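What you see is the complex with one protein chain gone and the rest in place.
Going in written order, the chains are labelled A and B, and every chain counts its residues from 1.
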Amino acid sequence: MSPAAPDDILIAIEGVSFAYPGRVTAMPLALTGISLRIRHGEYVALVGHNGSGKSTLARLLNGLLLPTVGRVLVAGLDTRQPGARRRIRERVGMIFSDPDTQIVATLVEDDVAWGLAARGWPRAKIAERVDAALAAVGLAALRGRPPHDLSGGQLQRLAIAGVLALAPECIVADEPTALLDPLARAEMVALLADLNRTRGLTVVHVTHLLEETAHADRVVVLEGGRIALEGTPRAVLRDLDRLRSLRLVVPELAELGERLRALGVDVPADALSPEAMAGALARAEEAAR
Amino acid sequence: MSIQVERLSHVYAPGTPQERMALRNVSLRIEDGACAAIVGVTGSGKSTLVQHFNGLLRPSTGHVLVEGIALAAGRKPRKAELVELRRRVSLLFQFPEAQLFAPTVYDDIAFGPRQLGLNETAIRERVLWALEAVALPADQEMLTRSPFALSGGQKRRVALAGVLAMRPRVLVLDEPSAGLDAEARDELYARLAALRARERLTIVLVTHDMGEVARLATDVFVLAEGELRLAGSPRAVFGQAPQIAEAGLVPPPLAETLTRARAAGLAVGEPAAYAPDVVASALAAAMRQRRPRAKGHGDAE
Partner (left out) sequence: MLNNLPIGVYVPGCTVVHQLRARTKLLLLVWLTCLFFAANRHYFHYATYAAAFALLLATLLLARVDVGYVWRRMRFLAILLLIGAPFSLAWTPGETWQTFGPAYVTIQGYSVPIGPLVITYDGLWFTSSFTAIFLLLFLGSMALTLTTTPVALAEGVMLLLKPLRRLGLPVEEFGLMTLVALRFFPVLVQETEQLIKAQMSRGADFTTGSLAQRARRLGTLLVPLVQGALRRAEGLSAALEARGYGVTHEATLLHEGHLRPLDWLVLLAVPALTALIYLTL
């Protein structure tokens, strides 16, 4: 295997296993023999139930955790090299599920600026980046507010703005919707898809909800610390029984699609939103005529 | 009648710059043994409303009658009334696992019964009953464990057992499934359904998840900006997609699919239930019905 990843690969995970040091659990390894390549501009959904290893894998992508065996390369930089960590974290930004613990500063705009200030950027350039990042997530109007005035969904968007301000190539979102209400959840998924599509940002979206994977180029399902299933959303959602056996909840609309196909109505497996399903039904109707 | 709310309004911090009207003139009734879902976005007043049910908040105007105990504006309830009210109505807050505090699972669940002044035998009986009710093993190993060493889903269940041990008539749950994964959520729903069936417990569910409502509720109350906007059976309420969207909520996907399919010209009625198989049959039937007619129309041309 060549030490440097090919040009279109942003993150290369090579034969990675991981054990939490000093933690005695039923499962000694949190991850076992994971190999995965994430291309520039790709949208990858990492799916699995709680304890499947998906969040551990996410934390390996920017060197928050280091592999016990194998290695993770970000644009050719090994996360195990302490000297590379700073550059890696500038390329791979990360947001977490708890909106409350990611915000450090006490004003929206100060928080977006915080990462840049910590890197010693001049104030004028910081201001420019902050304006752009806040506009990108739709929080420009709330820039002077304290975080405890914001809803959970707004706080998560603020966390994304903090990452965007550093102009990363990739954003790793570790269960960004887990603590949000359904509307904020839908907005967050749409925002990630939009950042991927319009800015070419590489997105790694960790979730336990299959309905959030509709925009992904590739779905990677983890179970017991191993990759159990990998493919486009359409391919992965074709075998619902397999997904159930991986302890995932099958989205209601995926199940509706399965039942409809059994009844002779041809709808695609990845019609996961009511809009997509209604559209598919209209097309099926058209085709039948 | 379990809960009766009449023209209830609530104002936070009256007479200060932070004054805020959280509830306006809300009236509703919840029958004995019902599972009432109170839905609305963050800040719609749903948490404020249910905190009146066990006297944590008092009405600014209007009144609330819960299990025969009345709380009205302008009258401070007697202490005995509040004690009795909290014995009959248990409230489980959001992320209740963050409120665990005792060194052992037993002590945590026993906290409520101890406040009731029961003897140790009765307390133990209640703790064991509550553990069984939430499907946790009621053995010595579990009882002596630290609640902090449990998994997230188990912690949530211990917290639920802690309020169940009060043996309430009414159980109010604020976002009980938030942050749980699918498996833990299904388990929780099954437990709640069993409690309702077996103990005839009245359940009040505070949520913004319409899927949860579809799974559990017998009655739905939609709040927005402190006002009651919609009330009725889940089927009746889900049929009103525009009003649901106006309240800032996401309609359940199956209901929303039907609404959109109808808008696209498919003549499909209300299904008997919002379950994938039932909806699929209804949709397939509607499409079969329409096909010959569409063909006939084409022939005439």
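Points to keep in mind about this one:
The rule is short, and it goes like this: contacts are C-beta pairs under 8 Å (C-beta built on N, C-alpha and C of every residue); 3 or more make two chains touch, one makes a residue touch a chain.
Worth saying up front: this structure is predicted, and the values here are computed from it rather than measured.
Checked against the full complex, the one of A:15, A:33 or A:144 touching the unshown chain is A:144.
Note that of A:113, A:170 or A:188, the residue touching the chain absent from this view is A:113.
Where chain A meets the chain that is not shown, the touching residues are 59, 62, 64, 86, 89-90, 93-94, 96, 98, 100-107, 110, 113-123, 126, 144, 146-148, 159, 162-163, 166. Where chain B meets the omitted chain, the residues involved are 16-17, 51, 54, 56, 83, 86-87, 90-93, 96, 98-102, 111-112, 115-116, 148, 162-163, 166.
What we mean here is this: only the chains that are shown with their structure count from here on.
Centre-to-centre separation between chain A and chain B, using Cα means, comes to 30 Å.
The residues of chain A lying in touch with chain B in their complex are 49-50, 151-152, 178-179, 181-183, 186, 208-209, 211, 247-249, 251-253, 255-256, 258-260, 262-265, 273-275, 277-279, 281-282, 284-285, 288-289. Listing the residues of chain B that touch chain A in their complex gives 41-43, 151-153, 178-179, 181-186, 208-211, 248-254, 256-257, 259-261, 263-266, 276-277, 279-281, 283-284, 287, 290-291, 294-295, 298.
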